[in-house]
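My questions will all concern the structure given below.
Every protein chain but one is kept in place in this view of the complex.
Naming follows writing order (A, B, C and D), and every chain is counted from residue 1.
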Amino acid sequence: QSKEPIKVGILHSLSGTMAISETALKDVALMQIEAINKAGGVLGRKLEPVVVDPASNWPLFAEKTRQLLTKDKVSVVFGCWTSVSRKSALPVFEELNGLLFYPVQYEGEEMSKNVFYTGAAPNQQAIPAVEYLMSKEGGAAKRFVLLGTDYVYPRTTNKILRAFLKSKGVDEKDIDEKYTPFGHSDYQTIVADIKKFSQGGKTAVISTINGDSNVPFYKELGNAGLKAKDVPVVAFSVGEEELRGVDTKPLVGHLAAWNYFMSVKNPANDAFKKEWADYSKAKSLPTAGKPLTNDPMEATVVGMKMWKAAVEKAGTTDVDAVRKAMYGQKVVAPSGFTLEMGNNHHLYKPVMIGEVKADGQFNVVWKTPTTIRAKPWSPFIAGNEGKADMVK
Amino acid sequence: MKFRVLNCLFTLVTSLVIGNTFAADLSQKDLVQIFGEEFAAKQSSINKIIKAPPEVAAEVLAALQDESLLSDGKVVVIKTNEGYLDPISHVIVKIDESSLETPNLNNILRSDIETAASQFKLLSKDPEIREQSLNSLMADMSGLNVAIVKSAKEKESNAGLITKFNELIAMLDYPSSNEEDKIKAIQTMGNSSSAKVQEFLKGLLKKNDAGEFIEPNNTLRVAIELALRDYQSRKSRSEIVSNIFTGLSLGSVLLLAAMGLAITYGLIGVINMAHGEFLMVGAYATFIIQSIFRAHFPGALEYYLVFAAPFSFMASAMLGLVLEYLVLRHLYGRPLETLLATFGVSLLMMQLVRVIFGAQNVEVANPSWMSGSFMPFQSIFPGLLIPYNRLIIFFFSIFVVFITWLVLNKTRMGLFVRAVTQNRTMASCVGVKTRQIDSYAFAFGAGIAGLGGCALSQIGNVGPDLGQTYIIDSFMVVVLGGVGQLAGTIIGAFGLGILSKFSEPFIGAVLTKIGVLVMIILFIQKRPQGMFALKGRSAEM
Amino acid sequence: MNQSFHLNIPQREPILTTKWWMVLLALSILVYVLVPICSLLVPEGNVFHLSAYSLTLIGKMLCFALAALALDLVWGYCGILSLGHGLFFSLGGYIMGMYLMRMIGTDGVYHSELPDFMVFLDWKELPWFWYGTNHFVWVVFLILVIPGLIAFIFGFFAFRSRIKGVYLSIITQAFTYATMLLFFRNETGFGGNNGFTDFKRILGYSISNPGTRVVLFLMSFTMLVAGFIACRRIVQSKLGRVTMAIRDAESRVMFSGYDPLGYKLFIWTFSAFLCGIAGALYVPQVGIINPGEMSPSNSIELAVWVAVGGRATLIGPIIGTFMVNGAKTVFTAIAPEYWLFILGSLFVLVTLYIPNGVVGLIKEKILKK
Amino acid sequence: MLQVQKINQFYSGSHILRDVTFEVPKGSLTVLMGRNGVGKTTMTKAIMGVVPIKSGDILLEGKSIIKMPSYERVANGIAFVPQGRDIFPRLTVHENLLVGGASLKASKKIPEMIYELFPILKEMSHRNGGDLSGGQQQQLAIGRALMSQPKLIILDEPTEGIQPNIITQIGETLVKLVKEQGITILLIEQYLDFIKKVADKYVVMSRGEIIAQGNGSEIDQDGIGQLVSV
C-alpha cells in the first residue's frame, strides 16, 4: 500500500498563448520531482507526475483541476500562471479540498486555504521597486508613468501604486496611467508620449506590460533613444525567460524587480542552475542550448521542496495535515535567502532590483537585507482594513 | 596603444584647463570605495574623482566607462595593453588577475560618470562623440566647467555643433549675464530645437519658493514667452508630421502582414487561417539565418538580413507548396472548407514550432544599421525622430508591393492566376495548367507572407504565437480594401495605420483598437465589398 | 402529355419520422432517469457512478452542442458563416454571470454587496446595467432578449447593406473581437480579464451541490432537445426553404418577391438567441466567464465542430461537438504535448476525406447499401 | 479526327450517356443535335475532361486522351466554347483572349483575324468580360477558343443569344475555318436552319444514345426535324 506512488498534478498551459511562459514551469517541476524520486521519494514513496494541458483556456483550468483531483486523485497540484486561470480553478480546489501551489507574482487580494502562494504579493515587488526609484540611489524619480496591459494585475498593481505614491506626496498630475490591449505591438505613440511626459521632470516608467508586448515596447524605446539613465523602466513581468527572445542592446540599464535573479551568486543558486542545465540537456529540451532560470521557476522549486518537507512532517499527504505542517517551513532558496512559509499562505521573500545587462541577465543593484512578509490584503485598497492576515 | 591615447588626452586636458586650484588629490582609498556595496560611498568616491586633477579624472572616468577600471578589493588598477596601471601613481603594477572585478554600478552612477566624462570628450576627434557629450551636458549641467566648454567651442568647426555650443553656453551664462546679453541668449535658446533648452526657458518663467519669479525682469519674461510660443508652434507641426510617419509605419507593418493574405485569399480564394503561421515561418527563417551567421560568419553578421529575406521567402514558399499539394489542392472551390483545414494546419504549425524551437520567443536582433534613429529637419520639425528600422520597413513594404504588382500584372502567370481564380474548370479548358498555377500562386503568396515575417521579426517578437498577433489585422486590412484588390489592400493598410495613430493620443490604445474595428464594421456597411469594390455585373452574381 | 399527373407532396414535412421520435424519446428517458440515479444515488467508486467531473464535462458539451446547432442554422441553411457566435454565447454567459455574482452576496472576500472586483476597483455603486440582476426572472428575461437583440441590430445593418459571404464572416469576427477588447477593460464593468468566477449559489442552491449540477445538466439537455426540435421545425417550414433558396441564389429570391432581410434576420436572431441560452447554461456549470470566450479562435472552433459533424444536418453539429470535445478532453490528458497535432490533423483530415462531415459520411454509406 | 467510343457516364447514379459512339471526321463540320437534357453538353464536357467518364474511350487523331487533364487536351489541339460562355468575368476582354492562348509557349499578339470576325471585341478590349452583354460574351468565347490555334473546336450552342446577322456571320466563319484552315469542328446546335447551312455531318442524340447520323445535306431527307422534336 505505502509503496504506491504519490501523484502530483502539473497544471500548466503547454499550448496557446501562455505556453511561452508556463512550459518552463512544467519542466522545472518535472525536474524537481525526478530529483526527489532519486533521493528516495517522499515518505518512502515515489512521486508520479500527472501532466495535463489546460491550453491557455481558462474554463479548462477548472475542468482539468477537477479531473486531477477526482479522477487522478493527485495529492497536490503545481500550476497556473495567470490570475484568471487561478481564479477559475480555485472554486474547484476549495470544493474538493485540494491543494495548489501557485508560483507567480500576482496582485494579491486573495488568501485561500487551499492555495500556497510562492510568488510575490505586491508589497514584495511593486512597492519596494517604486521606493527604490524614488530614492537617491534609484534616480529620485518625481514623475511616474504607470504603463500596463489592460487587465487585472496591472490595474490592481497600479491602483496600489497610485495610492502609495500619493501617500509619498506625489502629485496626481505627475502620474500618468496608460493601458494597451492584449498583444499590442505598436508602441510608437506611447513611447512618444512617455518622452513628452518625461520632459516635465525626472520620470520613471513602471511597466506591467504583459508577455509578448514587451519586445515591441523596448524596441520602440530604443528607437526613440530613451535610455535607462534618462527614463528608467522598471518591469514586473520581465525576467530572464522574457528576455530570451529579445535583442537586449537597447534595454541595457532598464530595471526589473523580482525575488530572485539567475545572476545571484550563492551555492544554492549555482546548484539550481546546474541542475536545470543538466536536466535540460538530458531531456534535450528545445531551450537546452541556453538554459535559463527565473523567478517563477525558483518559486516552483521552493514550493515543491516545502511541500515535501511538510508531507514528511505530517507523515501523510492529507491536505489538512499538510497545510498545518506547511506553516513555518523553511527552505534555503536559490535566491540566497532562507524562505519561510507564513501562516497567510504566502512566502516571506526578499526583493531585488536588477538592471538588464547586454547578455540578457540582470545585475542586482539593490536588494532588501532580509525577507519581507507578504501583505496579500494591500493596505492601499479600501475594504481591506481589519482583514485577518492569516488563514483561519 | 590605449595607454598612448590616454597620454594624449592628458596633455590636451592639461593644456586646456587654465587653473585647477580646487583640484583635490585622489587616493587609492577613495577609489576602492566604488567597488563596495554602499551607494552613498560609491557616489562620494565618484565625486572625488570628478574633483581630482583633470588628467587623473579623465583617465579614471574613461576607464570606468569602458569597464577597464578593476580592483581586487584592495587596489584599484586600470587595465591597459602594457599591463595593470595604478591610476594614482601612474606606474604598472603586478596584481593577481583572477581576483579582479569591475565595480557594480547602477544607472545613476553611470550617468554621473558619463556627464563628468563628457566635459573631457568635447575635444574628441569624432564629431559624433562631441555631439553626444554636448547632448549629455545639456541634459545635466550641474558641476559643469564653463571654461572647458568655452575653450572647446573655440576649437569647434562644425556649424551644427557650434550652434549647440552656443545654446549650452547661453544656458550656462544666463544667470550671470546682463539684460542685453540675456536677450541675445533668449534668442539663441529660442531658436534651439532641443527640448532641454526649452525646459530651461520654461523654468525661468516659474516662481521660486518665495513666490518671486526666477526671472524678475518683465521684458525678458515676455521675450521668453514669445520664444516659447514660437517653439510650440514648430513643435506641434512636428507632432503632426511625426504622427503621419508613425501612422505610415504602422500601416507598412499591417501591409506586410496582410500582403500575402491579399494574394492567397484575395486572388486564390483560400481563406488561409494559417497565414499568420507563414509569417511566423518567415520570421523563424530569419532567426535561423541569423544563427548561422553568428556561428559561422560573425564578421558579416551585419548583413545577415540580406540573406534572410530571400531565405524566408523560400522557406515559406516551400511550405506553401507542400500545404497546397497535400491539402488545398483538394479543396478548391470550397472556400469555407479551406478555412477549417487551414485552421487545423495553423494549430499544427504552431505546435511544431513549439516542439522544435521551444515555446519561448527566440531572439532576432536588429543589425546596427537598422537600430537607432535620426532627426531630420530639426529647425522646421523640432523633436522629429525617425527610427531607421521603421523607415527601412516602410520602404521594404513598398518594395514587396511592387514585386507583387509586377508578378501579378506583368507576367503571364499573374494573368493565369486570375483566370484560374475566377473559373477553374474553364481555365483548364482553355489550356491553363491549373495545377501548376495553383501551386505557384499559393507558394508565391506564402512566400510574400514569409517576407512579411522577415520584416516583422525586426520590430516584434519571434515566437510560436507571432502569427496569431497579426491574423485578425490582416483580414481586416484585406476586407477593408476589398478582396482581390491589391490597391485596396495598400490604401486599407495605410489608412488604418494613420487613423489609429491620430486617435491613439486622444483615446488611448485600447479604445483606438476598438474604435478602429467598429469603424471598419460601419465602413463595410456603406461599401459592402470593401473600399475598392468590384464594380459591374461580374460583382453581382 | 400526361394529363393525369399528380403531385404528391406532404402537407408539411414531419419534424421527425416516427422512428426518430422513438429514438429521441428513449434517449430522453435514459437521460432523465439514469443521470440523476447514476450521479446521486449510485455511490462513488461504483462503475455506474457518474462523477461530478463527467457530469460537468458532458453538461458543458451539451451547451457547446446547442451553440453549434445554432451556428448550423445560419451557416448550413442560410449560408452565413458567422465567426462571431462566441459573442452571443458569451453575452448569455455574462448575463447569467451577473446574476451569479450578485448571488454571492456578502460571501465574497470583501464581504460587500458589490461584486469583489468592483470593490477593489473602488467602485461605490453598481453600474446601471447591473440593476435588477439579482432577480432571477429579470436575468432570464435578459438572457432571452439581449443576445438576440444585439444580433438583430447587427444583422439589420449588415443584411440591409447586403454584406455577404466572407465579408460578413470577417466583420462578425471583428465585431466579436472588438467586444472582447471592450470586456477586457476593467472600466467596462464586467470584471475585465478575470471576468466572473467564484460563484456560490443559484436560486438559493449551492452551485457545487450535486443536485444542482444534475438539474443544470438536465436543463442543458432539455434546451438542446428543444433547440433541435425548434430548428428542425424552422428548417422544414417554408421559411426554411426560402432561406435555403437565399443561400443558393439570393437575387432570384428577391425577384420572386421575397425580401431576404426579414428571413435572414429571423434566422440570425433566433440563432443568437439559442446561443445566448447555451452560454447562460454553460457558465454555472464551468464556474467562470471571461472575455476569452469571445476570442476569435473560439468562434472558429465552433464552426469546426459543425463542419466535422456535417453542415446543414442539425444533428451533425451535435455529433461533431461531442466528437471534437471528447477527443480534446482525452488527448489533453493523455498526450498533453502532442494533442494539438492530433486535433490539427483531425481538422485537416475531416475536411479532406469527409467533406460532408460525419453525418454526410453515414448518409453516403447508408445510401450505397 | 475525334472518335468517341462507347462512352458511359453517370451523374450521381443516373445514367446520362449510354454507349455513345460517333466520329468527327477530320476537316469536317459535324453537328450534334438533340432535345434538351439528352446529354449533349455532358458529351462535350466528357470530351474536354471536365466530367469523369465511367467507361469507353475518346481518341484524338488515334490517340486516347481520356487520361489527360483538360489543359493537356487543349495543348493537343482541342478548343472549347462552352454552353453559357464561361467568360472570365473580371478579366478584360483583351486578357480573356490572352488566356485563350495559354497552351501556346509564349503569349502572342492577338491575331487580327479575331478582331475582323468580331469587331466589337476590339472596341471593348479594355472592359471586363463580365460586363459584356450576353451576345458579346458569346463572341468573346469563340474568339478565345480560336486563340489556341486549335485543330478541333467544340462549340456548345454558340448561336444562343446572338443577333441574327452575327449568327449568319458565325456560320460563315465556321465554314471558312473548316474549308480554309482545315480546322475540324464539332458543333452542338438546335437551330435547324443554321445546321442545314453549315453541317457536313450530323449526329442525333436522344436520352443519352445516338439514334441517327448522316450527311449534312441529307438532314431534310432523313426527317431529322421530327426526330429532334418528338
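Here is the rule we use: a contact is a pair of C-beta atoms (placed from the backbone, for glycine too) under 8 Å apart; a residue touches a chain by one contact, two chains touch by 3 or more.
Note that in this section contacts and distances are computed from a predicted model.
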Options "Acyl-CoA dehydrogenase", "Urea transport system ATP-binding protein", "1,2-phenylacetyl-CoA epoxidase subunit PaaA" or "Quinol oxidase subunit 1": UniProt name of the undisplayed chain: "Urea transport system ATP-binding protein"
Just to verify: which one of C:Ser51, C:Thr188, C:Ser237 or C:Asn356 makes contact with the chain not shown? C:Ser237
Of the listed residues D:Met1, D:Leu60 or D:Ile166, which contacts the missing chain in the full complex? D:Ile166
Return the single residue from D:Ser133, D:Gln181 or D:Asn215 that touches the missing chain. D:Ser133
So that we can see where the missing chain sits, which residues of subunit D does it touch? 11-12, 14, 35-38, 41, 83-84, 120, 127, 131-136, 138-139, 157, 160-169, 190-192, 225, 228-229
Pick out the residues on subunit C that sit against the missing chain. 1-3, 5-7, 9, 11-12, 234, 237-239, 241-242, 244-245, 247-249, 251-260, 262-263, 265-266
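Throughout what follows, only the chains that are shown with their structure count from here on.
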Can you tell me which chain pair comes out on top for contact count? A-B
Length of the line joining the C-alpha centres of subunit A and subunit B, rounded to whole Å: 29
Where the CA atoms of subunit A average out and where those of subunit D average out, how many Å apart are those spots? 74
Per-residue multi-chain contacts in subunit B, two or more chains: 350-351, 355, 468, 510, 513
For a test of understanding, state which residues of subunit B touch subunit C in their complex under the given definition. 271, 273, 327, 330-331, 334-337, 339-341, 343-348, 350-352, 355, 468, 472, 475-476, 479, 483, 510, 513-514, 517-518, 520-521, 524-526, 528-530, 540-541
Subunit C to subunit A touching residues, read off their complex: 51-53, 56-57, 60, 109-110, 112, 116-117, 119-122, 181, 184-186, 191-195, 197-199, 208, 286-288, 290, 292-293, 329, 332-333, 336-337, 339-340
Would you pull the subunit C residues touching subunit B in the complex into a rising list? 81, 157-158, 161-164, 166-167, 170-171, 173-175, 177-178, 181-182, 184-185, 251, 296-297, 300-301, 303-304, 307, 337-338, 340-341, 343-348, 350-352, 355
